[in-house]
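Note that one protein chain is taken out, while the other chains of the complex remain in position.
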Amino acid sequence: MTATPESRHEEAPAAAAWTRGRVGLWLIGARGSVATAAVVGIRALAARLAPPTGCTTAGSAFTGVPLPGFDEIVIGGHDVSDVPLVRRAQLLAEAGMLPAPIVAGVRSDLAEVDAEVRRGHAATAHDESQASAILRLAADISDFRIRHSLAHVVVIDVSSTEALPADRPEFHDPELLAAALADPAQRVLPPSSVAALAAVESGSAYACFTPSAGLWLPALRTLADRRGIPYAGQDGKTGETLLRTVLAPMFTERGMHVRSWAGTNLLGGGDGATLADPAAVQSKLASKNRGLVSLVGDHVVAPLHIDNVPDLGDVKTAWDHVHAEGFLSTRITLQTTWSAYDSMLAAPLVIDLARLLSLADAAGQTGPLPAMGFFFKDPWGSDVHAFADQATALRSWATDTALSLAPEAISIGNAR
Amino acid sequence: MTATPESRHEEAPAAAAWTRGRVGLWLIGARGSVATAAVVGIRALAARLAPPTGCTTAGSAFTGVPLPGFDEIVIGGHDVSDVPLVRRAQLLAEAGMLPAPIVAGVRSDLAEVDAEVRRGHAATAHDESQASAILRLAADISDFRIRHSLAHVVVIDVSSTEALPADRPEFHDPELLAAALADPAQRVLPPSSVAALAAVESGSAYACFTPSAGLWLPALRTLADRRGIPYAGQDGKTGETLLRTVLAPMFTERGMHVRSWAGTNLLGGGDGATLADPAAVQSKLASKNRGLVSLVGDHVVAPLHIDNVPDLGDVKTAWDHVHAEGFLSTRITLQTTWSAYDSMLAAPLVIDLARLLSLADAAGQTGPLPAMGFFFKDPWGSDVHAFADQATALRSWATDTALSLAPEAISIGNAR
Amino acid sequence: MTATPESRHEEAPAAAAWTRGRVGLWLIGARGSVATAAVVGIRALAARLAPPTGCTTAGSAFTGVPLPGFDEIVIGGHDVSDVPLVRRAQLLAEAGMLPAPIVAGVRSDLAEVDAEVRRGHAATAHDESQASAILRLAADISDFRIRHSLAHVVVIDVSSTEALPADRPEFHDPELLAAALADPAQRVLPPSSVAALAAVESGSAYACFTPSAGLWLPALRTLADRRGIPYAGQDGKTGETLLRTVLAPMFTERGMHVRSWAGTNLLGGGDGATLADPAAVQSKLASKNRGLVSLVGDHVVAPLHIDNVPDLGDVKTAWDHVHAEGFLSTRITLQTTWSAYDSMLAAPLVIDLARLLSLADAAGQTGPLPAMGFFFKDPWGSDVHAFADQATALRSWATDTALSLAPEAISIGNAR
Partner (left out) sequence: MTATPESRHEEAPAAAAWTRGRVGLWLIGARGSVATAAVVGIRALAARLAPPTGCTTAGSAFTGVPLPGFDEIVIGGHDVSDVPLVRRAQLLAEAGMLPAPIVAGVRSDLAEVDAEVRRGHAATAHDESQASAILRLAADISDFRIRHSLAHVVVIDVSSTEALPADRPEFHDPELLAAALADPAQRVLPPSSVAALAAVESGSAYACFTPSAGLWLPALRTLADRRGIPYAGQDGKTGETLLRTVLAPMFTERGMHVRSWAGTNLLGGGDGATLADPAAVQSKLASKNRGLVSLVGDHVVAPLHIDNVPDLGDVKTAWDHVHAEGFLSTRITLQTTWSAYDSMLAAPLVIDLARLLSLADAAGQTGPLPAMGFFFKDPWGSDVHAFADQATALRSWATDTALSLAPEAISIGNAR
């Protein structure tokens, strides 16, 4: 099969096309808003029902980079919800988020993907020890890989934001962790970390699109490094934070002194409800402000709110107020109001990550991938937050990685 | 004399310090708002009454680049106004734009600079042919250079925006232009171009901070190239356009499709009054939209207004509304409201340009300096508008230019 | 038939119910956006598919006022377009403006109303003299009234905004006008005034929802007064202007001094295209600013723009920037951004006007109705622009008019 990297301009297939066969995208939270949008989108792009607007990897900078085509991505996942993808997609179309004709056009695809969704591991599932859950989830992923003869599987966590767990020794020591997991009475890990460990066990590439603990616990990263998987994170940079990491460098390049950067986010939908939980919102707020502080300095006063406003549905509206000091201490103020369906900002990034982590895996890269920082509020393996610098780094990485892949290497794959 | 590149952190003087002696800054429109802010600022920075907030060249990226110190810049200029700088500065302090204690602190400096201001050439000055005006103005600059033993003089046009002249053959052919100038009955050039030609005649580096014709007429650029001066332009990128060239790349990097970018600018003060003239505003609007179109494509719908609102004084408030299409054609909107004293955004850029063009001149560079595009709505010698790319280019240029200057070269200067 | 005044709370029918039978609503521009929204809405409200949100007359202040029920309004009209209402409604549903289930629910109603739409009189229709056009249009309305046994017909002009015609003597003298109309070679009236005169000829109540000339020409008002019809206008107060007449009194009540009030409107859709014509926009801009000046004084600096931004579709976004001087001349600024489907703001006002003008007609009122100023940018017969005062006046008028209607009077009707 010859891959066809998509682009808005429908160019001819790249010379150095992806020749490895299909790849897998395994979504943790496969029936949530972001996953539904991503699944609808991938199938719509594969069927050329829509141009790949919003996908960075569809841009001209990625022409010639051997990424899997949209029609080469096989999708499955875990979820604790039983609401079928078709139903979720219809609800999101009625809410105005997904275009109804597109949903109608991929209806049968959604049923097909739904058949690949397995029961997730819930925090409240006391009938299953965490050790068993990890094995069961990993087996689901491996089975998926084998049944579809997939060259690589990329696991991406797009489930609801969890509260951050209190620190404990097991998070820092793989052996302590193993002991705790072996005890069926203990539930040492948050669900996102159970899922992350299953991804590691199955030898899949992994990305954490949420601010939940996921793979970020040191013991888990050690295990991921031992297993030799590539991974990336954390917390998708979709809206307000994207804007901040674009704007903050403007102030610093011009020698201005940012004094305060206040923000308020209004949203409803499932995300709004999740973030109405003060513990969950705390992990979100922390990751939203880290980039800002890194870019303008820790003197910045940066109150930040996320309000659950159910009537606004899935549209997120974010207002920011920036006060910077300019020449001779004169006041400069900038206000921004950003309004968009947050899940529709997230979905193309999930697709980009699936494509890019497949490439990384094909190229034998392991450990944290700093170049993926472009997509995250909390980049792993990098302290670069400035968006333009991240874009440059991503493009360089893609070019270098593509060059590193001799055609033979591509066909050999990444045997572990 | 040992130069001390200023920085917010008051570092020790750079090892490779400027060793050439003082440089000149000659302002066309030396008694206008921007000039007054720049003069007050340079003298305040020299006296360490204020940190160099807003000056790009005071940033850490320029440590080690042999730029003239703030106390090494001698200032003069042309103006058609008789209102002394001291009076202008007081009025701007009363209006809240300039800090009163700073103005008080440099009061005697202002009188000193005022003594270096010579009568400009007005469009309505029918007692003087344009040829004579050019000679007179050039002589003023040369005299200033000689009297102060200046290593270099940088001429920067910060005068009021003119209407763009209708095209004519003389603008394209130096010989036709010379003939027309020789005829006292003709007034072939707009005043900004008379001033630019005087800068060329005097062998000074030149930058055009306004959208007026200035040096941009092809015949004048030919003459500048023959004379071997470095030059840069055009139209300072201070507020709304700065923001646009920062934000537009975000949309394109993320594969979003910008459909419209509407803008409204409200301002009073002298600038508001100047731009209330439909002909003058036309040249401003044209240069404001060029960068946008270059960044997001010429399909963009971009209505743009500049309204004279006298009661707002010198604070400029700009509202932009951006509509971008994201994944599966969903709508993303971004509104920005930027509010600042426009002249206070411009002044530090004028200082940066004075320092950087001195360096270019010292390094023997001639012709348009593409790296200066960082400062302009209409970069000369470059079609790069994306702000982050311009910042990278500027830093590289500064480093490379500094390296090109062996200590000997620095002391030899730029003999023409 | 017993009328049922609708209200959000589904109260029991008012004691003093409307007992006159059905009334007619005749729309000039019956296939435009506003008309389509109004027709879909009236039929949906009649069928109780939706609550009467946005209708002032559905509020508790109008309980007991004998207004026609939503199911007692028979709709017809004129249009120069052949696109059926069903098609227009579908397009507006696809664009997200009309809810698709509502449109589906009234599909057969739309076809029924469409059968009552007659060919309008176009400015370019040179096969028909204006005198003949007036007679033809008036006959259409009379025929509609007779066929449906309507107690009253209310004609409302919701057609596209026209350029304002240059003044001429015929506009001021009914006899001169009659002579000009008698000459088939002359086209003395703009189309909106031809339609208004047809409404007068047919003895219908009339309201002008656009800023076009319509009935506003003095000669036409004289004729309307002679004919004894009630009429109202002009230019529906839907969004930005509504907001201004709500906010401006706040400043004046508190003794603040409004210095400037700048505004920019962005819209696409048919309205955006119409207003891209500088002549048409001029009549709109004039009526938008008149209320403001009346409320805060003519010293106010009030630049105002309407930009056609096709990609924004029917959503209108308006940004206003207000600068007021407060205590000891300190600066107060207020920015507002209003975003809504303009036609969806207009449609319920059209319904309110149909109900209220029916009542006025039933009560034998003639001439301009000042209490209708609540709905208009340019109130006729009143110079009150402050919204709260208009609301009070409207409620008083409704109560007084209801009291003036003895049950007998209601059954006698308005014999002319």
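Annotations for the structure displayed:
A, B and C are the chain letters, set down in written order, and residue numbers restart from 1 in every chain.
Everything below uses one rule, namely that a contact is a pair of C-beta atoms (placed from the backbone, for glycine too) under 8 Å apart; a residue touches a chain by one contact, two chains touch by 3 or more.
This is a predicted model, so every value here is computed, not measured.
When the full complex is taken into account, the listed residue touching the unshown chain is C:Val246, out of C:Val246, C:Ala273 or C:Ala286. Only one of C:Ala219, C:Ala232 or C:Leu345 touches the absent chain when the whole complex is considered: C:Leu345. Panel shows subunit C; residues 8, 37, 40-41, 44, 50, 52-56, 58-59, 97-99, 102, 242-243, 246-247, 249-250, 252-257, 325-341, 344-345, 347-348, 386-389, 391 of it touch the chain omitted from the view. Residue positions on subunit A in contact with the hidden chain: 259-260, 262, 264, 266, 301, 303, 305, 307-312, 317, 319, 321, 323, 335, 337, in rising order.
Simple rule for what comes next: only the chains that are shown with their structure count from here on.
Work out the mean CA point of subunit A and of subunit B, and you get 44 Å between them. One inter-chain figure worth recording: subunit A and subunit C are separated by 50 Å, centre to centre, where each centre is the mean of the chain's CA atoms.
Residues of subunit C found to touch two or more other chains are 337.
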